[in-house]
Structures are given as C-alpha cells and as structure tokens.
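Read the structure below first, then the notes.
Here the complex is missing one protein chain, while the rest keep their positions.
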Amino acid sequence: MAEHPTHETAHAGAHASKGTYWLIALVLGILTLLEVAVFYVPLLHSVIVPILLVLSSAKFALVAMFFMHLKFDKPILTTLFAGGLVVATAIILSMMLLFGTIGPGAHM
Amino acid sequence: MSAHATAAHPPLYAGGLRSWLTTVDHKRIGVLYGVSALFYFVVGGVEALIIRLQLASPTADVVGADTFNQLFTMHGTTMVFLVLMPLSAALFNYMIPLMIGARDVAFPRLNAFSFWTFFFGSVLLNLSFFVGDPPDAGWFGYANLTSKQYNPGMGIDFWLLSVQIMGIASIASAVNFTVTILNMRAPGMSLMRVPLFVWMALVVQVLMLLAFPPITVAFIFLMFDRFFGTHFYIPSAGGTPILWQHLFWIFGHPEVYILILPSFGVVSEVLPTFARKPLFGAPFMIFSGILIGFLGFGVWSHHMFTTGLGAVADTAFSLATMLIAIPTGVKIFNWIATLWGGHIRFRTPLYFAVGMVGLFIIGGLSGIMHASPPVDIQQHDSYFVVAHLHYVFFGGTVFGLFAGIYYWWPKVTGRMIGEGLGKLHFWLMVVGMNLTFFPMHFLGLDGMPRRIYTYATDLGWERWNMIATVGAFLIAVSVLVFFVNAARSLASKTQAPADPWDAATLEWTVSSPPPEYNFAVVPTVNSARPFWLHKYGPTRDISTRTKAQGTPAQPDNPPTRIDLPSPSSWPILAALGLALLGGGALVGLWMVLFGAAVLVFCVYRWAFQPLERTGHPTFGPAPSGGSS
Amino acid sequence: MLVSIRLQTAEAVSRERSTLSKTLLAALLLPIAGCAAVESPDWRTLRPVSDFGVLVLDVYGDLFWWTAGIFVVVELLLIYALVRYRSRSGDSEVPDQVHGFTALEIGWTLLPAAILFFIAIPTVRTIFLLQGAPPDRDPLEITVIGHQWWWEFRYPELGIVTANELHVPVGRTASLTLTSADVIHSFWVPQIGGKRDLNPGSENRLWFTPTEPGVYHGQCAELCGTSHANMRMRLFVDDSASFAQWSAAMRATAAPDSAGVMTFLISGCAACHTIAGTPAQGKVGPDLTSVGSRTTLASSMIPNTPEMMAAWLRSPDSVKPGALMPDLNLDEQRIADLVEFLEGLR
Partner (left out) sequence: MDAHATTFGVPSRKMAMWVFIASECMFFGSLIATYLSYEGKSLVGPTPREILNIPLTSVSTFVLLMSSLAMVLALEAVQTGNRRGARMWLGAVVVLGGLFLAGQVYEFREFYHEGLTLQQNLFGATFFVLTGFHGAHVTVGVIWMVTLLVMSLRGQLGPERSLDVEVAGLYWHFVDVVWIVIFTVVYLIQ
C-alpha cells in the first residue's frame, strides 16, 4: 500500500551530496543579497523588474531542483509541478492585463 | 460461479451502520456518494419543480420573490455541487480501481475523509433551509450583492462556508485519484492502455486541483469582507465586484468541464461495448479530452461579455472559446465512427449514451452562439443561457451519468436492472427534457431574463413557460420510473453475471459485485481491451501485436493472503471537525476552535494509526480483529 | 461458462427489435418541428429597431445557419449509424475491429476549424463595431444609473432627470453612460440590441440609433436582489417632434401647487425624492418632478392611474416586494391629497 512507508528503489540516489546543499544555500543567500542590493541602487531602477524576476526565478529553480530533488527525481513529478505552475502564471499575467496593471494603459 | 463466490467471502455490503461510517473501501464509498447524489437530485429536482410551477403562468403565486431567489440559488448550487460532482465521484470511486486493476485507491482513508467532508458540507448548505435563511444570490453569487450591506442575513455565509468545505473535499479527492490513476495501475497498463473513462477522470482530477483554489481564494475574500470588514469587492473603497467575477469563472468554466468530462468518459466506454468495436481513434479521444481541459482555463471571461471588459479582451476570450468546439467535435465524430460498422445492441445504457451524444450537440452548439459576444450580449442572462446550460448539464451530464449507472448497475449491485422500465425511463426523460428546455431558447430570444419570479402578462411568455412546466413534471415521472426500476432490481434474486455486456475492460473480469479485495490476483495487462483480447484472441484485435492472450476472468479465490486497509473512525471524525470548524463561523469563535481541536486531534490519531489490519484473512469468518 | 454468457447476450440481441432509431429521429426533429410551428417567429431579439440590434442580428443569423447546418448533418449521421448498424437477429458475429483512421480524424479536426473561421470573422468585426465610437458625431448623451429596483435617466445636455421611462428621438444616436448606485444591474431592451452591465464604481458605454418609433419593453438582466424581476423599464422612441415636445415639457415644469408641496414635505417624502423648484431634494428615490407625465409607476410595474398611485403610497411593498420605499402609514385623506398633487406634476 502506498501510505506504507517504503524504502525500496524510490529514492536511491535521488539526491545530491551534503556539500552541494551547502553550496546551493550559499548561492541562494548571495542571490538574495543581490536582490536587495538591486533594490537600493537607484541607477538600476529602470530595469529593476526584469533583474528581480530573473534573480528570483533562479532562486526558485535552485530550491525546486536541488532541495526538492526534482533534478534527480522522476520526470512525472516535474510535469505535475510544472502543470500547476504554468496555469498559475498564465492566470496571474491575464489578470494583470485585464486589470491594467501591465500592458496598454498600465499605470505602474 | 457467482453463487460460489458469495459463499466464499463475506458479502461486500454486509455489516451495520457502523461499518458504513468507518469504511475505507472505495466501493462502499462509491455507493455512499451515489446514494447521496441521487437523494440530492430529488431535492434539487423538487426545487426546480417549484420554480417551474411559479413560472407556469404570469399570475402564479406559488412562492414569493425572496423565496424564488433562494430556490434557484439552491437549485443551481445543489445540482452542481451536490448532484453532478458526487455522482461522478461515485462512478470514479467505484470503477477506477477496478478498471486499472488496483485493490483500492492510493489513500483509502483520505478517500473516506473526502466523502464525509463533502457530506457534512452538503448538510451545512441545506441547514440554511432550517434556519429559514437560504442563500439567494444565484449559484455564482456575484459580488457585491453578496456583501453584508446588500445581504445582511446568514444565507450567503451558509453558502460560502459549505461550498468552501466541499471544495476541500474535492481537492483531497482529486489528489487521491490523480495519484491512484498515475501510480496504481496494474502491471502492463501503460497510459495509452488506460480506459477512456479513467483518462477523462484523470483530466477531471487535474481540473479540480487547479480550479478549486481560485474559488477558495474568492470565498476567502468574501469571507473577509463579510466577517472582518475588508473591501475586496466593495466599490466605495476602491475594490471592484468584477474581481469576484474573474475569480469565480476562472473556477467556473473549468468546473463545467469537470461536470461534462466524466460523462464523455462513460459514453466512450458504453458505445464501444454495445457496438462491439473498440473506441474509434482512442488516442485522439485522449488528447482531445486533455485539450478541452487545458483550453478550459483560458476562456472564463466568456461569462462576462456584458461586463464591459473592452473589445480586445472580448475578442481574445471569444476566439479561445470557439477553439473548444474543435476537440469536442473530434469526440462527437469519433463516437459516431465507433458506432459505424458495429453490431449495435440496443440496451438501456446504449440508449442513454446515444441520447447524451444527440442532446449534448444541441447544448454545444448553443454554447458556440454564446461564444460570439455580439450574439451573447442578447442571450446573456436570458433564458437562452438557461436552455444552454440544461442541454449540456441535463442532456450531457445527466444522460451520460445515467448511461454509466445502467451500465455498471449489475457490477455494483450484483443484480440486473429492468430493460423495459429502463427504456421507459429513457423515453420519458428525452421527451420531458426537450419539452422543458427547448422552449427556453424561444423565451430567451423573446427577451425573457433569467432569475425572475414573475413576468408581465402582456409579454406573451406564458405559452412556452407552461409547456416547460409540463415537461419538468414529465422528467419527474421519468425519475420515479428509474427509482421503481432500481427498487425492483434490488429486490430481485437473480444474480448478475460477471460480464453481462460482453465488455472489454478489467472491471468485468471480477464477480458482480466484486469481492472486497477486487482482484484475487493482480492482473497483468497487455492491451487497451485486455478482457476482450482474452475472449476473442488477438486476431480480432489489430491493436495488439503481441501473441499474449489478454487478461482472463479472475479466479474465485485468492491464492495468497490479502491485506486490506482496516476501517477507521478517524476520517469521518476529522471531517466532522472540519465541518464544525467551518460551520462554526456561523455560531461563534468557540465553535471554530472546538472544530479545529477535533480536526487536529483526529488527524494525529489518523496519522499514527496503522493502515492495514495485519494478516486479516479475507476468507472464512468475517474479520473480528480490525483496529479502530 | 463464459461462452454461455456470450451466447445468452447474443440471443438477447436477436430478440431485440429496437425502435430506438426511428423514435429518436422523431424526438430530435421535435425541436425543429417546434420552431416551424411558430410561423416566422417574431421574438423580440429577432425584431430589432436599432442599427445596433441589426448588427447583432446579422451575426446571430450567420451563427444560426452554421449551427443549424451542423446540427442537422451530425444528428443525421448519428441516426444513420444507429439504423444502419443495429445488430440484426441471429447475428452473433463480431464486427471488424477498426481502431481508427488517422486521415479521417485529421479531416474532422480541420473541418470544424474551418467553419469556426467563418464564424469568427463576423464576430470579431462586429465586436469592434459595437464597442467603437458611435456612428453619430453628435449623439444624445444619457446617463443611466441603476438602483435597487428602478432606473434613473439623466440627460445632462437637456437638464432632464427622470426615472423608469427613457425617451429617445428616432434616428439620432443615443449614447448611454451606464453605472450603478448599489449592486450590479444590466441594461437590456431586447429590441434595441444587447445588454450592458451597470457596475457600481465604474462606467460602461452603449450606443444605439433607434430606427422605429414605438414603446419597447426593457428589463434589468442581472440578478440584483428581491425585486430584480420587477426592475422593468419602458423605452419610448419618439419621432423628432414629440421628443422635442417631451423634453420641452420636462424642462418647463410649472411651479407646483404649494399646498401639495406642503403635504409632500410634511409626509416625509422629501427625504428621498426631488421635485424641482421645491425644497424636496432627496436623492434616494426617483425624481418626481414630472411623475404625472409617466405612463407607468414603480419601474413599469403598474399603470400611472390615481388608483394605482394610491395603492403604491398605501403599501409600496405589496406592489413591489422588497421596494426600498417604506410604507409611511399615511391616512387615506393624506394619500388622496398626495395622489392629486403628484398626478398634477407634469
């Protein structure tokens, strides 16, 4: 039964080493620092949105791939997650368009 | 053989009330869903009959304005959340494990929890009748009519809390069935060998997973507006009621596909069985189902063509909506092609399946008219929409689900059901539903808005309204015929064979009703029609290039011991806690906290209760050592 | 054992002489027959009296014929398959196990796509026409404000405020600005064309050029509470002369009889109603400046006769359930005075 704790093949080799985890954490910390830095540098304010989006997507991806093991796990799990993520993103973008937060007539 | 089998293991449905309350068997849970849904079908149907009586004539005075608003709100909410969803859930629960060769769902206790949560939610909704304050803002409860200012009573609170609770049940069950279908298939059952019904069920689960959160959020905002004085939907503070419309329909449109796809699935099982052919173009059918589900998330604003979103948005949503005709058309044509060249046996399930195809087309085509904003601004919120929605809901879903009920009736009950009465049921229903709902197109075209409890005498609407009312009572008679038929079948003594329709899929390889453990031996599958392959051999089945001989009928006795999950009281108690937590908002904080405490306590007990009754013997005397 | 079950089913089939297909044909033709029974339907949305309504009807016509065609073809195919391939007596053969035919399936994927193309073109064109600028450069501007459960009409350029009866001149484009004072309502006069919502907190637009004088029924189309069913209106399309006359009369309200005004004021009516030229400046209910000239009262619920007016004042709620005008417990004499006064306001 599925609710039964199983310890068969499922997660053999399905993760990275401890060292990698520390490294990823370091990178995450640095990326966060960069984000905050960008926020405080007036020079970058015209391009702040794309920069922040890239940086936070990178963080997102690192956590999902390494801490959540997607990189090493079965692709079906990535598919399931991506399904929700894609629809959610599409809805967020459409709503922003419909409410004029972005797109023609945006007042941001 | 079946007589043998019943003697060999305890009858599936034996046991007192307690065994039903604590069951975690997917088959019994399926029956519970089915019985609740049929009960609420009568409730929602009687509400509809009162609506029809009131509208039969412009001078009728059966109910007043407020009561009428409550009636259609409860009718719509009941039919959608308390009838069609649980009826689909009934078929999913009962059939999916059998059709994929599993002994149960992935999480049997979560399954029980889902049912009871749904059940308590449905009770909460109907409790509003007993406190004399049912909701009255329509089944999609547009803000800001639902705000405290314009709706100070408790009706809206009942509505939002109960639908919210049932939403949790739906998400829990969707998680369960997604995993079951993906992960619990019998060896050899690749995704392309999964029966169409199960495929459509999978799409439905994914739609539920993704569609219920938006409405949950919409309800949370409404709750905050009503209980805590926020202004999400209040224009005077900068909010807009249109936010509700978006969030609701982001859920609402996928929801209508949640309601139709199970029926598509049933029809895709029934037509091949009675035409004695494989489903035409099964891969196309699968992909079109997925596409319908996917496109369903991009069309929600077609319910808002009169809201004033602007020409660009209207165009985008209109075109996206029209696209859905393409995959749906594929389904219709493939069904016809399935019949084409077959040897069609006219049994009751086939009647309903064919009826579904014929009637759904009408609803689909009126949907295409709605998809065109210039046309829709005339039809929106008129009886034309009421006609559309009943052709797809009644003609589509109800007929399809009745096809499923008749088709699987012998499997579930172990009794055959009368063909004569079945066909009478069908004919009365076809005539009744066309009589009821077709004239509504005319009324809509003549300018009759929906949700009006009366109309002026000089508008010329009474003739078609009267006809619709007569039709509604004909439908009621047909439903009565069904109940008589069902009762006669249950009272009869003749045992149904395991495979009464000479069908192709795994559920027919087990006895009727199936043993508690479903499969004595876990089947191995090497075709989309494993049982057919076994019966007729590979020569007839060109899809199978292997020499293998399909999946045979199950032996009567399991060769080894089978461990089944043990009954548990924690799911139902946890569901009760959740309902108290939610419903408690109507009573007071203490009730909410009490519900939360019950919920947490039960979840812990549940989590630490061992799942399986160890070494439960499936044979011989009924089990006595089950924990709980 | 299996074999015997199979034989059993085959026998059952052979005994079956189904009438499904024939009756099904009849049943499916029923709706069509129903249509035909109504000789040349004269339903309101099919009889537009404005340019706007005609544009809408054109698209509807396109769609109707496409969908009717699809309906007939597909249903006939279905019925043909049922009749032609019904299982015959004594037939225990298994038919050819055809699994699909990709070319055919691609064909019936593309065909609907092509049809949709023809539906989409007029649709999109008309969307932009209907929501574009009004055809007339100098339209008559009217502001429509929805209230539970009545309509307020304001003509800013004419200085007119009225309720429930909308007057527009034939041949001149009317450009409506739509909004609501409370919940969402929807403006709908079926013979003029499509509806448009009245949203609180924002404005919508709708224009139309009426082409035929007459009086047309209209009604709120969005559920707005108890008396949503009773939120009706009348649209008067006047020829230019009578429109001019009407608007002149509306502006030139004679000073109301002061005894009547007194009664009105002491009865508490002024808290909610405006009568131009008097201290009554309430904003909750309809403007009563020219109430006597309306043909109906309470959003087209009752004819504007002294008896009905009295009935309304006696108990608004029994005329219109939930009406937001309270029952002021007036005695019969007071009511008679008020009726006389109000009916004189023209």
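By letter and in written order, the chains are A, B and C; residue numbering begins at 1 in each of them.
One rule holds for everything that comes next: contacts are C-beta pairs under 8 Å (C-beta built on N, C-alpha and C of every residue); 3 or more make two chains touch, one makes a residue touch a chain.
What you see is a predicted model; the values in this text were computed from it and never measured.
All shown chains touched by the missing chain in the whole complex, by label: A, B.
When the omitted chain is restored, the residue from B:Phe68, B:Phe107 or B:Phe399 that touches it is B:Phe107.
Annotation: of B:Gly239, B:Gly329 or B:Pro567, B:Gly239 touches the absent chain (contact as defined above). Of the residues in chain A, those that touch the hidden partner chain are 1-11, 15, 18, 21-22, 24-25, 28-29, 32, 35-36, 38-40, 48-49, 52-53, 55-56, 59-60, 63-64, 66-68, 73-74, 76-77, 80-81, 83-85, 87-89, 91-92, 95-96, 98-99, 101, 107-108.
By the touch rule set out above, chain B reaches the unshown chain at residues 102-104, 106-107, 171, 174-176, 178-179, 182-185, 189, 209-214, 216-218, 220-221, 224, 228-232, 237-239, 243, 247, 250, 522, 562-564, 604, 612.
Methods note: only the chains that are shown with their structure count from here on.
Centre-to-centre separation between chain B and chain C, using Cα means, comes to 32 Å. Averaging Cα coordinates per chain places chain A and chain C 48 Å apart. The mean-CA centres of chain A and chain B are about 35 angstrom from one another, to the nearest whole unit. Residue numbers of chain A whose C-beta contacts span two or more other chains: none are found.
In chain C, no position touches at least two other chains.
Contact residues on chain A toward chain B in their complex (touch as defined above): 1-4, 76, 80, 83-84, 87-88, 90-91, 94-95, 98.
Interface of chain B with chain A (complex): residues 104, 106-107, 109, 178-179, 182-184, 206, 209-210, 214, 246, 250, 297-298, 301, 309, 313, 563, 565, 611-612. Only residues 1, 64-66, 68-69, 137-138, 142, 144-145, 150, 235-236, 238-242, 275-278, 280-284, 306-308, 310-311, 314-315, 318-319, 322-323, 325-326, 329-330, 332-334, 336-337, 339-346, 351, 354-355, 357-358, 361-362, 365-366, 368-369, 372-382, 427, 430-431, 434, 438-439, 442, 444-447, 449, 451-456, 459, 497, 499-502, 535-536, 540-543, 553 of chain B touch chain C when the two sit together in their complex.
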